[in-house]
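All protein chains but one are shown in place.
When the chains are written out, they are named A and B in that same order, and each has its own residue count from 1.
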Amino acid sequence: MFAYIVRRLLYAIPILIGVNLLTFVLFFIVNTPDNMARAHLGDKYVTQDAIDNWIEEKGYHGPMFINAEAEGIETLTDTVFFRQSIPLFAFDFGQADNGRDISTDIVERMGPSLTLALPTFIIGIWVNICVALMVLMFRGTSLDRFTVISFVTLMSISYMFYIIGGQYLISKEWQLLPVSGFHEDDAWRFLLLPVVIGVIAGLGSGARLYRALFIESSGQDFARTARAKGVTETGVLFRHILPNTMIPILTGIVVVIPMLFMGALVMESFFSIPGLGSFMLDAIQEQDFSKIRAMVYLGAVLYIIGLILTDISYTWADPRVRLS
Amino acid sequence: MKCRNLGRSSLLGATLLLLSACSDDPWNRPLPPDESGQKVYYSSYTGQPKHLDPVRAYSSDEGAIIDQIYDTPLQYHFLKRPYELEPSVATSMPLVEMLDENLQPLPEGSDAKPAFSRYTITIKSGIKYQPHPAFAKADNGQPLYFFNTVEQGSTYKELKDFEVHGTDVLTSDDFIYTLKRMSDPANKAPLIGLMSGYIVGMTELTEKLKADRKEDQWLDLRQYELEGVQKVDDHTYSILLKGTYPQFKYWLAFRFFAPVPWEADRFYHNPGFKDKNLTLDWNPIGTGPFMMTSNKPKREIILERNPNYREDFYPSEGMPDDVERGYLADAGKRLPFIDKAIFSNESSSTSQWSKFMQGYYDRSGETSANVTTSTFDQAFSMGPDGLELTPAMANKNIKADEELRPSINYLGFNMMDPVVGGYTEEKRKLRHAISIAWDSEELIQIFLNGMGQQAHSPVPPGLFGYRDGKEGMNPYIFNWNEATQAAERKSLEEAKQLLAEAGYPNGRDKDTGKPLILYMDYAASDSGPVPDWYRQQLKKLGIQLEFRTSDYPRFKEKMRQGNTQIFPWGWLADYPDPENFLFLLDSRQGSLKCECDGSNSSNYDNPRFDALYDRMKEIENGPERQALIDEMIAIAQKDSPWIYRYHRGEVYLSNEWTNNTKKHGISMATLKYVNVDPEQRAAQQMAWNKPNLVPLVAGVFGLIALVIPALRAFRRRQRLTIETDS
């Protein structure tokens, strides 16, 4: 197990280098350091000196990937790519274009992101499973068909519509909750609406998926045997079907957990929640390379952690699986 | 929301308990109520300030915050128009001396051109800085928080962690220190290029500092000499300028010239502080009316009253209608009035507006009025005398304050372009034809809701040199209508005639028949109402308009390289002097000519204009200056390197309980004048934000109506199972 994890972590290194390289190429194909400096230094009275200063200070000077003029190993190390990438591996994201320290900002913003993403995630799964189980009890009836169609209907509505509609009705028309904003002291007032919207928006596809999973295991032999033994339908459901379906459900969930740290981009931006999702949106809109790079790197690391956790959870959920 | 609502039904009660603990507070309040009993001002911003370093912060988003914290030698009178400078930290207006090459004063009335000019500024004594750990001293008089290693300061994560605060007395050294910081390339002062051309010795200091600095190291600027800036005594300093620069006095009211104590610079250069966002760029230290106590740019910025603020009083004189509008109610009272100002970040103007209407923000916006086309009709209607508030707004007693910032919006022609540029008669006619067809008045009506004024020349109203009425009219585009006493745009036929004379009858080349296609360089999306409207203007003449869109940095790059044809652009004044507008047409400001990022974006080049500009720049306001400006404007109208579009105006809205809300137009340091009535605000917020419970109750019942039959059906099925499943 331990050896396996170490090997997976080693395997992550080339992936992270690849991710970094790709970000670099994509960004610098179109943006020259000169452009970045100008965008940053503003409109009025800018001098070339100031621009050169900025580039030098930020470490964007010199060749991008290969320094033909340097000797030996410096061909690769005395480049923008090398200078900019090495600190990333130590999670030192440096300063954003506006001079703020990125790591500090990320840590500060992770809190609000999690307070939104975690409840949405947990309540969402809970509601989805409950609804799916409920529907399962009525399998084959018209109520079942009706709910399945409702699920498809729910998932055919654009996510944006739930947000726009919810915000309009609840906050603006009925004045039940604040329009947007965030405050630690009574965060629930700001989070209630986005969480409810997030849960409803995910209900259709989630409950439908779980229903399909439950149906699959309810047709299997252990369920038949249990029924044959005279166990009530509820008993079969909760004591046999649910635990056995937990395996695919859990493995599907585990990958997502680390990504919760990244926040919900659209939701945070609509409700002005100062989390990582809106941080990422800002980075895109400001074209702030330092921030984009940091977020891409962080996302990649979390994704890889998610993959490793999934593998581990397989062994946990199904003792027959061994990691080697 | 009173507690009796709870009793209606147990079910409803349970829901309500879940939603909100019973309190006297509106449910949708976006900020927790202030219970300290202080006078708090609530406002918002959409553009996050990026820099709060006084030598660096240039945008109005930044000014809205830091102009409240830093005090400048001079300031603008809050109420008087046209804009008037008055001493602020200085005891009086600066003493200006004209000097010859040997730094000897020129005799009074001498015709000789001064080689140097010297500004001597005396500041009030006894002014103190806000309390701040940078000034904290140990018992032995040594600074408490100046560290030499990262470890020493590692326990301090944010400013709140420093227990001891100190203060210091403002001296002329701090102003000198500011000018040295401006010269320091590490501070990236936007004005360094401009000021190096005037302040003696600034270029040399910049070079020296650049050579001396090693990575992020703190340089004690007190050890460096800035030749042109000298300390006379503890309260007096002088600045020596090359030549004359009468506009320099306006800069003295700008935040770039606010004092920065060396202790602040040293404190924020403690090793490791930069990684904790502990920098002067994020945490200002000033002598102004307010001090910053919290800075989370994505959430909120909180300013609190500076307990050490100097004696400063609300002005007692103003414009004739200021009394009537209530702007003089607090005359002579000690400033500032509010204890605390909370600026919340808003990601969209929609929610900003909603919260203003719900009474949670005292003003509709700080740097922008935030009255968009989508909210305009909610706010204003057209009355017999022009704009007036709608009845809904009037019922809420909302106040409207108009602001005309000195600005010009224009459509530039690139004078280097082979199609639209050039100085021949034909090209002039082409530009005039387009200018006539470009109906800016319609644009003002449609897109600015009438809040703006047709421009006739580069100089906006409110500044010296601006002429109103017939004399100010652009005669190439307009005719004077004696009956209505107003300028009337020339007819489209005249424009078409001019276009034909320019060689493009009906928008086709007269020789080849090829349609004339013009390209607009544009830094936004080329679809939507505004671009559509642009296309229509040229279509009137049969000219096709294509957009060459790009993102903002590349748009700027095209401007620098002269790679444009036509482009919408504008200028917002730094100070209220016509020089700040006419220099936009000075050929030496052309990007191609000066090989710099010049401000003459259309590369206009007219030697006569340049000569007049040089003279106009150097003399004081008076008949001679007016005559020069008149001639310059006439030249610019004839050559027409721009389509003079409009001077923008805005109307800011404030809730009833907010007072002294007059907008200044140039200065942003007006928070100290603002006054609020918290009791009235609390009452109105309650009245305006009654939650609508009907849908909530209906929703709960709906859910129950869904669950109960399901449960019943389930129970029934539960009994059936055993029989059917066997």
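The working rule: a residue touches a chain if its C-beta (ideal position, glycine included) is under 8 Å from a C-beta of that chain, and two chains touch if they have at least 3 such contacts.
Here, contacts and distances are computed from a predicted model.
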(request) Between "Glutathione transport system permease protein GsiD", "Aromatic ring-hydroxylating dioxygenase subunit alpha", "Cytochrome bd-I ubiquinol oxidase subunit 2 apoprotein" or "NADH-quinone oxidoreductase subunit N", choose the name on the UniProt record of the chain that's been left out. (result) "Glutathione transport system permease protein GsiD"
(message) For the chain not shown, which residue from B:Pro33, B:Gly469 or B:Pro529 touches it across the whole complex?
(response) B:Pro529
(message) In the whole complex, not just what's shown, which of B:Thr203, B:Asn308, B:Thr350 or B:Gln497 touches the removed chain?
(response) B:Thr350
(request) Would you indicate which residue among B:Thr375, B:Thr564, B:Thr658 or B:Asn689 is in contact with the undisplayed chain? (result) B:Thr375
(message) Using the touch definition from the top, which of B:Asp173, B:Glu204, B:Asp275 or B:Asp551 touches the missing chain?
(response) B:Asp551
(request) Using the touch rule from the top, list residues of chain A that touch the missing partner. (result) 14-15, 18-19, 22-23, 26-27, 29-31, 152-153, 155-161, 164, 168, 172, 215-216, 219, 262, 265-266, 280-281, 284-285, 287, 292, 295-296, 299-300, 303-304, 307
(message) Considering the whole complex, not just the chains shown, which residues of chain B touch the missing one?
(response) 348, 350, 353-354, 372-375, 377-378, 381-382, 384, 386, 445-446, 449-450, 484, 505-506, 508, 510-515, 517, 525-529, 532, 544, 546-551, 554
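To be clear about the criterion, only the chains that are shown with their structure count from here on.
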(request) State, to the nearest whole Å, the distance from the C-alpha centre of chain A to the C-alpha centre of chain B. (result) 36
(request) State the interface residues of chain B toward chain A in the complex, per the touch definition above. (result) 19-20, 26-32, 50-51, 58-59, 185-186, 188, 190-194, 206, 210, 274-277, 279, 281-282, 296-299, 344-348, 351, 354-355, 358, 551-554, 556-557, 574, 596-597, 599, 689-692, 695-696, 710, 713-714, 717-718, 721-722, 725
(request) State the interface residues of chain A toward chain B in the complex, per the touch definition above. (result) 31, 35-36, 38-39, 41-50, 53-54, 57, 95, 98-101, 103-105, 108-109, 134, 137-138, 143, 169, 171-183, 185-186, 189-190, 192, 227, 230, 232-234, 269, 272, 274, 278-279, 282, 287
